[in-house]
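Below you'll find the structure I mean.
In this view, the complex is presented without one of its protein chains, the others remaining in place.
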Amino acid sequence: MKFSVLQENLQRGLATVMPAVATRTTMPITTHVMLQTDESRLRLTATNLELSISCWISASVETQGSVAIPARLFSDYVSSLQRDRVDLELDTGTRQLNIISGRFNTHMSGLDADDFPPTPVADDGINAEVPPDVLRAGIDRVIIAAATEDSRPVLTGVHTSIEGDSITMAAADGFRLAVQTTRLPQEVSEGVDLIIPARSLRELNRMLTEQEMPVRVTVNQAKTQVQFHLSNIVLGSQLIQGNFPNYRQLIPESSNTQTSVEVADFLRATKTAAVFAREGNGIVRLYMTPGENEMAGTMRLEARSDQIGDHEGVIDANIGGEEAHIAFNHRYLEDVLGVLNSTATLEVSGPSSPGTIRPATTDDGTDYVHVVMPMFVQW
Amino acid sequence: MPIQLLDRDVASKIAAGEVIERPASVVKELVENAIDAGAGQIEVEIARGGLDLIRVTDDASGIPENELELAVMRHATSKLRSVRDLESIGTLGFRGEALASIAAVARMTIVSRVADSEGGHYVIAADNEIVERGTQGAPFGTTVYVRDLFKNVPARLSFLRSPAAEATRCVNVLTQYALAHPDVALRVIVDGRLAFHSPGSGDASHVLLEMWGPDTVSGMLPIQPTTMGGTTVTGYTSEPGTTRPRRTGQILFINGRLVEARILYYAIADAYRDIVQRGRYPLVVLFLSVPSDEVDVNVHPTKAEVRLRREGEVIATIQRAIRRTLAANGIVAAPATAGQVGAFAAPPIPSAPLDAEVQLEAPPLFDERHSRESGDLGPDSATKHGDSEGKRSEFTLRPVGQVGLTYIVAEGPDGMYLIDQHAAHERVVFDQLLAERREKGATSQGLLTPATVQLTARQLDAIAPLSDLLSSYGFEWEPFGDDAILLRAMPASLKESEVSQAFLEVLDEHSGSEIDEVALKGQAVPAGSSDSVAQESIGGSDSIIASGADAVDMRERRIAATIACHSTVRAGQTLSLAEMESLLTLFRDANFPRLCPHGRPTMVHLSSAQLERQFARR
Partner (left out) sequence: MPWSTPADQDAVGLLDRSIQQGRLAHAWLLTGPAGVGGLALAREFAKALLCDAEQGGPCDECRQCQRVTSGHHADVLIISPTDQGSIGIEAARDLQAAANLQPYEASRRVIIIDDADTLTREAANALLKVLEEPHPNVTLILVTANDEAILDTIRSRCQIVPLRPIPFDQVADALRDNGADDESASRLAKLSGGRLEYALSLLGDTTPLDARRTALVDILAARGEPVADRLRRAGRMAEDFYADRQRLLARLEAWASIWRDALVVAGGAPEDITDSEDLERVQEIGVSLGEAQSALTETLFTMQALRQNANARLALESYLLSLP
C-alpha cells in the first residue's frame, strides 16, 4: 500500500472516526484505526463493536492496500505534523507503516487489516432517505428522555420505526417518554423497527451539523446494524436486542386542563425556580388558574428550600378546562422545554397522572409529544 | 479428683431448678466436663438440632469404670466436698447433677477409657437408671452420646424452637467455650457438616477468626492487659467501622467462664459513646480475671449470671481498657452536641495512624472526654456547640482527585482529607430523608413505566407490616399476580436503575431470621421477668430488648439508610472534579457528619503536622 494525503485532511478524518475507537482493550485491534485505500481515496475506519465510523478523504494512491494502526498514537502523531503532504507506505512483510512528512520520518507497527472487525455491508435491506435537519430535530427532542443507566437495556436506546412515508423516534426512561414522528420525502419499500443506542445517535447528531445532503439510512437484512450514510462519512451502530415497551399506551388520551404558554417564559421561570428546587429534591409545583372573562389565565411556579428560601413566579397562560396543580422534577421540565420553541401546551389530568407537553404548532409534518410523570407531594 | 457423693449440705446449697432446658444446655454441661477433665481435643456432633443426637468426645483422662455409674447418679460430683469448696471454686462444672439430669430426660450412653487400661467401658442410662453396662473398644478419653432428648417429657419439646435454631444455639455456646479455651481444639459437626473448628492453637484470635471470619477480625483491636486493683482485663475490641445492629458480638468471660452481666454491657456502651452510632454495637471480647472470692457464680442454675463484689472497679477497668485501646489506635471521640452522634459543627476528625510514632499517647485526657489532638483545624474549629443549627461552617474542602474511584482526596485548612464518596453522600442523603420525612413528608416520584418486582414468599410476607412505613417514604405499589408487585412510585432521591433493588433490600432487612442474641445466654428471657426490670433501670436506649417506640425508630432509620444507599454515588464510580466539588459542598452544608448510616467513617484526616512528621520534616 502506498499513497499520499494532505495532513489537514488526514487529521480531520482521524478526528471524525476517533469517537468510535475502543477505550477498553478487550479486543486490542479495536483500539486501532483501519486505513484502507479505496480507488483514489483513503478510507479510515474505527469501531468499538457498538459504534463504527468510516470516513473518506481524498488521496493520491499509488498502490492499494490496507493496515490497522494504533489509533491514538497515529492521531497524536498526525496532529503534531505541519500542514503539508504526508506520504505513507506499508511494508506488507513486517506490517510497518512508514510515514514521511517534510523532514520527519516515522515507522509504526500495525496489525493485519484482515483481523479488523469486518465492516458489514448493509445495502441488502431497508433503504430510506431523511433530510438531515429532520433527523437532528428528531434526535434532539427524543434523546433527552433516553435512560442513561441500563436497568432495562432497551431503554438506553431510541426506538426508531420507519414505515410508509414516516419515521418515528421514541425514547423513555422510567419517568418520561418522548415521541417524534416526521414525514419522509418519499416512501420506503419496507418498514422496519429498530432500537438504536442513544450513544450512537448522539455521535451522529454531532456530525449532522455539517451535513447538507439527505442522509441515507440503511439496515442490513439480519437487522443487526443500522448505517447512516452522510457525505464521506458512514456511521454504523449495532442495534439493541429486545422489545421496546409499547409506549403508545403511555400517552394519555385526554386531559382536564390544557395550558398554553410561551416556551421561553416557561423555561426561564423553571430555571429560576430550579435555583431553589435544587436544594429540596428538585420539586417545582405548578398551579394553573384559568382566566375570567376573556382575561388570560396564569401559571404559577413554586419551589421551596428550607435552607435558602422559597420562590414563586407567575407567567401568562391560556388555560382551557379546570384549575389544576401538579409537581415535576425541574430537570425534566428544563430538558423538554430546552428543545422546544415558540409555544407549547401542557396537558394535565390531576396531580398523580402523567402530564404531556406538545408544541403548539406542528411544523411541516412533525408530530411531537413528551410525557412526564409527576412527583407526588403534599399539597 | 475421683467422684464423690456430695454431702447433703452442699447439695442443698446448690439451687434447685431446671438445669437441662434445651440441647444447648446439654452441650454446655458435657463440654464443661470435658474441659475440666483436661481435654486437649473435643469433638461435638449434633443431629437435628440435638434432638436426635448430641455426641461429645474428648481425649481427657477418662472416667474409671467404677465411677461410671456414679457419674450418672444424682448429686455426684468430683469437684466439691464441702461448703468451703463451694465458696472458692477454681473449676467449672461443679454441678455434678448435670449428667444425672441429662439422663433423666434422654437416653445417654457414656463410653470411656482411662489411661492405662486395656479397653473401654460403657454404660447406658435411661430414665435415671442404668440400663446396660459393659466393655467396649474405645480410644482414650470419654464419649457421651445423648439421644432422644426430651422424648419422655414431650411437653418440654414445645418450648424449643426449630432444629436449625437449636443447632445454632448449640454452636454459639460452643464457640464461646472455644474462645474461653483457645488451647483446646474443638470440632463441631452439625448434621454431618463441619460447622465450626477451633485449631486449639492457644491464641484466642484464631478462634475469633473461625467465628467471625477474617474481614471482621481484621477490624478488631487487641486489648493490652489492663489492671486496676484486683481486676485484669484483656481481649479484643472493634474499630468503629466494625459493628453489628445487635449485641451479638459482645462476649464476656470472667475467670474463664462465659457470663452475661448487663452492667458490663453498659460499661462497654459508655466507652463507645460518640464513637459508634446509636443502634450499632461494637464487637467486644473480654477476658476478665477477678479474684475468685469477689465473684459469685451461683446466682442461677445454668450459671449464666454473676454477681460482682466490686462492680465499680470492674466497670472502670473495662472502660479504661477499651478507651486506651481505641486511643492507641487513633480513634478519638468528639465532644457530642445535643442530638445525634455524628453531626458536629466543626469536627476533630479521626486521624489515620500511619505508624507507631504518630499515635496519641494513651491519655488520662480521655477519661474526661475532652480530646483534642495536635494539628487542630485552626481557629474556626473551636468547638461551637450551638453551631449545629444549619449554619454553614467556614471550613471548605477543595477536591484534588480520586483514589481507587472510592475516596476523594481533598485539601483543607489543615492538611489532607480523604472522604469516602459513597459513605459521605449516603450520610447526607440519609439525614435529608429523615428530616424531610419528619417535617413535611417524603417526596415521591411517579414511574411512567411501573417496575415489576418479583418477590419470594418471605418478601411478600414482609410487605404488610411495613406497608405504612414504605408509603411514608414514597413507595407506591400494587400487587401483580401471585408473586410480584408493580411499583408505581418511588422516593424521589432514588436512582431509577436501583429502585427494585432498594425495595427488595428494605424487605429483606426486615424479614430476615432474627439473629438470636439470646442464644448467647442460652435461654430465653420470659417477658415480665426480673430481667427486664433490671433492663429498664439501667437505660433503655442501650438495651437489647428495645422498647416499642425505639424499635419503630430503628426500622425507619434502616429504611432511610437503604434508600440513601441507592440514591448516591457508589464506590467505584468515576467522578469529575465538578462532581467532587458539588459532593463536598453538600457534605459541608451538612456539617461534615462523621459516620455513614452504617457506622462507617466518612472522612479521614491527615493533619499537616502528621504529614510533616511522616516525611521527617519535623
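As written, the chains take the letters A and B, and residue 1 is the first residue of each chain.
Criterion: a contact is a pair of C-beta atoms (placed from the backbone, for glycine too) under 8 Å apart; a residue touches a chain by one contact, two chains touch by 3 or more.
In this text the structure is predicted, and so the values were computed from the model without any measurement.
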Going by the touch rule at the top, give the shown chains the omitted chain contacts. A, B
Among B:N66, B:S201, B:S467 or B:T585, which one is in touch with the chain left out? B:S201
Residue among A:I240, A:V263, A:M299 or A:I319 touching the omitted chain: A:I240
Could you tell which one of B:G137, B:P154, B:G192 or B:P214 touches the chain left off the display? B:P214
Residue positions on subunit B contacting the omitted chain are 199, 201, 203, 205-206, 209, 213-215, 217-218, 572
So which bits of subunit A touch the chain we can't see? 24, 26-27, 29, 49-50, 115-118, 120, 150, 153-154, 197, 222-225, 238-242
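As a convention for this text, only the chains that are shown with their structure count from here on.
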Could you grab the centroid distance between subunit A and subunit B? Build each centroid from C-alpha atoms only and quote it in angstrom. 54
For the complex, which residues does subunit A have touching subunit B? 147, 149-151, 172-177, 245, 250, 280-283, 306-307, 329, 352, 354, 371-378
Please give the residue numbers of subunit B that touch subunit A in the complex, ascending. 390, 436, 439-441, 443-449, 451, 474, 476, 489, 492-493, 495-500, 589
